[in-house]
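Following: one structure in C-alpha cells, then a few remarks.
Apart from one protein chain that is not included, each protein chain of the complex appears where it belongs.
Read from first to last, the chains carry the letters A, B and C; within each, the first residue is number 1.
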Amino acid sequence: MVVRVQHEDFDIAAETDRLVGGRHDVGAIVTFTGKVRGDDGGRPIATLTLEHYPEMTEAEMVRIEAEARSRWPVQEVLVVHRVGELRAGENIVLVITVAPHRQAAFDAAGFLMDYLKTRAPFWKKETAPDGKGTWVEAHAGDDTAAERWR
Amino acid sequence: MVVRVQHEDFDIAAETDRLVGGRHDVGAIVTFTGKVRGDDGGRPIATLTLEHYPEMTEAEMVRIEAEARSRWPVQEVLVVHRVGELRAGENIVLVITVAPHRQAAFDAAGFLMDYLKTRAPFWKKETAPDGKGTWVEAHAGDDTAAERWR
Amino acid sequence: MSTDATRRVRLLYFAWVREKVGVSTEEVDLPQTVASVEALVEWLKQRGPQYGEAFARPQVVRAALDRVHVKPTAALGSVREVAFFPPVTGG
Partner (left out) sequence: MSTDATRRVRLLYFAWVREKVGVSTEEVDLPQTVASVEALVEWLKQRGPQYGEAFARPQVVRAALDRVHVKPTAALGSVREVAFFPPVTGG
C-alpha cells in the first residue's frame, strides 16, 4: 500500500491511473473521497485544521493495510490524507482500492475508512467564520462501524 | 439521478466535478468503476461486447434510483454504462454516489452495483483472441449480493 | 381466427436468445387464448425450430412485460411489448 500524508490536494484520476494504468487484470476500482462540509450539525465551518502524529500514522496504516490484504483479495490500496488548514468544499481524504471483483474492492474501501476514522492518529479542529475553534468530537457511530469488521 | 448509456468512455473526474463542484454540503463521494479484464477464469479475452435493451434500461434504472434514494440520504447518484465493443483494460461502468456522510455513499453505491448486475438489461459477450465469442453467464453470487438489500 | 380474437404484440429478443431466434424484434398477432408468458413460449415453439432452440431450457430465459421483469406465470393482459433474454450480466 501507499499511504501519503500531505497538505496539497490529490488528483483522483492521476492516482487511479498510477495504480491501474495499462493493467488488464483489474475488474473493479472503488474510490472514497471525504470532503470538508460547510457546516457541522448547523454550526457553520470556514476551515478545518488537521493535526496528526506522523510516525504513528505510518505504523498504524501499515497495520491496517496488512489487515485489509489478509481479508480481501485486493490488488492495490492507496490512502492519501491531507493535513493542515483546509477550507469548506476541499478534499480531506482519498481511499482507492483495486481488485479483480467488486465485492473485495467495496469491502476493503469501507474497512479502510472505518479504521482510518477510529484508529489513525488524526484530529480535526473546525474554525467558524467568526474565528472560534472547536475540536471535533469522535462519533460513537464510527466505533460501531469499525466493530463490524471484528 | 442521471443514467447514461453510451459507447464512449467516461471521465470520472469530470463527472464528479459536475455533481459536486462548488458545493459545500457534500461530505463523502464514492465511485465504482468496473473494467474489462484480460481473462475470465483463465480464458483470455480480447474484447467484450455489451448489448442492452434501451427502453427497459431507463425504466429499470429509474426504479433502482427511487429505491436507493428511499433507503439512504444520498444527494446525487450517477450511473454511466458503456455498450458496444470494449477492449481489455477499458472501462465498462461507473457509479458515483454523493452524500453528507460516508455510510450512505458506500451503501448506495454497493446497492446500485448489485442491482445493476442482477436487474439492468445488459448482456456481455466475450471474444477470445482467436475470435471465438462466448456469452457471459450470470453469477449466482450476484443474486445473493442483491438479496442482501431485501 | 377472427381479428378480435387476436392482439398485436411486439416481441424483442436479446443476447443468445436473439441469436437463436434469428431476429431481434418481430410483431405477432397473439390469440387471446395465449394468456401467460409460459403460454407464449409454448405458442412460439410451435412456430419453428429456432424458437425450440431458444427456449430449450425455458428456466434460463427471462422475460419482461412492457419493460418490467416478470415470472413465467405472469399474465400477458394487455401487454404491448414482451422481451425474452438470458439472465442479465451488466455492471
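The rule we apply is simple: contacts are C-beta pairs under 8 Å (C-beta built on N, C-alpha and C of every residue); 3 or more make two chains touch, one makes a residue touch a chain.
Just so it is clear, the model here is predicted, and its values are computed rather than measured.
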Note = For the full complex, contacts between the hidden chain and the displayed ones involve A
Message = Tell me which stretches of chain A touch the chain missing from the display.
response = 34, 50-53, 55-56, 59-60, 81, 92-93, 113, 116-125, 135-138, 142
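Convention: only the chains that are shown with their structure count from here on.
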Ask   = Listed by label, which chains are in contact with chain B and with chain C?
value = none
Key: Furthest chain, CA centroid comparison against chain C   = A
Request  = Mind checking the centre-to-centre distance between chain B and chain C? Centres are C-alpha means, answer in whole Å.
outcome  = 27
Query = Between chain A and chain C, what is the separation of their C-alpha centroids in Å?
reply = 49
Request  = Return the distance between the CA-based centres of chain A and chain B, expressed in whole Å.
outcome  = 23
Task = Among the residues of chain B, pick out those that touch two or more other chains and give their numbers.
result = 34, 113
Key: Where chain C touches two or more other chains, by residue   = 91
